[in-house]
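Complex shown without one protein chain; remaining protein chains in place.
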Amino acid sequence: MSSPFTLNWADDSHDLEKTNSQFDSLTPDYLKHPHKTGTTLMAASYDGGIMIAADTRTSTGTYVAGRLTDKLTKLTDKIYCCRSGSSADTQALAAIVKYHLSFYEEEIGEPASVGVAANIFRDLIYQYKYSLTAGIIVAGWDKRDGGQIYQITLGGMLKRLPVAFGGSGSVFIMGYVDSTFKPNMTRQECRDFLVKGITLAIHRDGSSGGCARLATINESGVEREDVTYDELPPLI
Amino acid sequence: MFKEMQSLANAQMTDASPHKVAGFYPYADNGGTLAAIAGDGFVVIGGDTRLTTGYQIYSREASKLTKLTDKTIIGSCGCWCDSLTFTKGLHIRLQYYLYENNKPISTNATAQLVSNMLYQKRFFPYYVSTIVAGLDADNQGAVYSYDPVGSTERHRYRAQGTAGSLIQPFLDCVLGRGNQTAPEPEKLTKEQAMIYLKDAFMSAAEREIGCGDFLQIMIVTPQGVEEERFKLRKD
Partner (left out) sequence: MSSALLPPFPEPGFSFENVERNVSLVKKGFKPPKFTSTGTTVAAAIFDGGIIIGTDKRASAGTIVANKNTNKIHKISNNIAFGGAGTAADCDQMEKMVRAHVELHRLNSGKQVPVCVALTKITQHLFRYQGHIQCALIVGGVDKFGYHLHHVYPHGSSSEVLFEAMGSGSLAAISHLELNYKQNMNLDEAKLLIRNAILAGVENDLASGNGIDLCIITPSGMEHLVDYEIPVAFV
């Protein structure tokens, strides 16, 4: 028996994929590549809560399979997640976490805290790390700790952060985030910070694109905003 | 020569690793179907005019037949750029023959020349299916077929290319009649050969996605070469 620390499992799954691709070069893209949300995700806290943002492109290889995708997925009334990686994996994960949370809220009779949601995600991603491709940012507001942002890596590590970014586009905006983000921004400042970040990433990353979607979560609830492509701020 | 063989080796190299190795692939399959029927005092050769790559259509009107002399036609399909290069080279050789001998080349000599030219590139072949159709010295129809490296044979009828494997059994049935119980048909006429050719391509276009658009037929008789075109399916 092979050690659980070797990557044999992943190698086997590759062989299966090989035998399954029957039609070599004639295979259309959607059968060859899993659907990926080559994405830019951002989340930042401001003085009254948190804001999350994402682009709207979904790609399969070089084909844009979705140009108005909503990658900000609702988990509970005041907890959202931002999905990046395989869209099949992250949609299934989000549905499972959503189910767990609603069951949990029913049992304890009050809204779940953001940390609980993030930890359910972390458990699943860590347990199934060799079969999943999922980079998740969980963000929301709860009574005990206010606005919170948690990032879960592909390997299943969980970290609470004041500002987070993820997806393929994130590498293009690291410097921007480091130099621009400051704690306790106003809501408008935070909104402009996120929209600019998504715009920069859309500009440089081929697998990010389309529009920017935003959500603000604070004590009073969730507000969504969609910024169409022509409304994005101009780059100098 | 060494350079060509190197690139051939590159092209044929299959890497076991899952990573794709970017390299130069000198060959493409652009499809195309050819069929020819010989008779007493005539030969008919047909080719579809569809040019493809994978599931895409490059052209609906790419002629695969070339008139070489008043008595000889060549049909060539497969890798389109090789077809063009090969027929161009053949034309030049035929001009040389004309200047040196002061007479057009015979069908039989053309057939031998085509084989030689294909075999010359045995280790970096033209990826083409070829049919030479014409009248021999006795004005009898002759059909020669070739594999990419020049293996050749004279036939009474022959189909090659994408839908060759569909048309050949049909021609075997109506013309070859091996092991059949039905009575022998009357002697094959030019008109009947044309009907067989049309029907064969119509049916092939029904079942083979790489065959379609138009059927171009060249009819060779002692009087010269005639050309006809028929519509095939476009989907």
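A and B label the chains in the order they appear, each numbered from 1.
Quick note on the criterion: contacts are C-beta pairs under 8 Å (C-beta built on N, C-alpha and C of every residue); 3 or more make two chains touch, one makes a residue touch a chain.
Because the structure is predicted, anything quoted here is derived from the model rather than measured.
Enquirer: Among B:T52, B:S115 or B:S145, exactly one should touch the missing chain; which is it?
Expert: Among B:T52, B:S115 or B:S145, only B:T52 touches the chain that is not shown.
Enquirer: Out of A:T60, A:S113, A:T199 or A:T216, which residue would touch the omitted chain in the full complex?
Expert: Answering carefully, the residue with contact to the hidden chain is A:T60.
Enquirer: What chain B residues would touch the chain not displayed?
Expert: On the side of chain B, residues 52, 54-57, 162, 206-210, 231, 233-235 touch the unshown chain.
Enquirer: In the full complex, which bits of chain A touch the chain not displayed? Write them out.
Expert: 15-20, 22-23, 26, 28, 30-31, 34-35, 58, 60, 63, 65-66, 68-69, 86-89, 91-92, 131
Everything below uses one rule, namely that only the chains that are shown with their structure count from here on.
Enquirer: Report the inter-centroid distance (CA atoms only) between chain A and chain B in whole Å.
Expert: Result: the chain centres lie 56 Å from each other.
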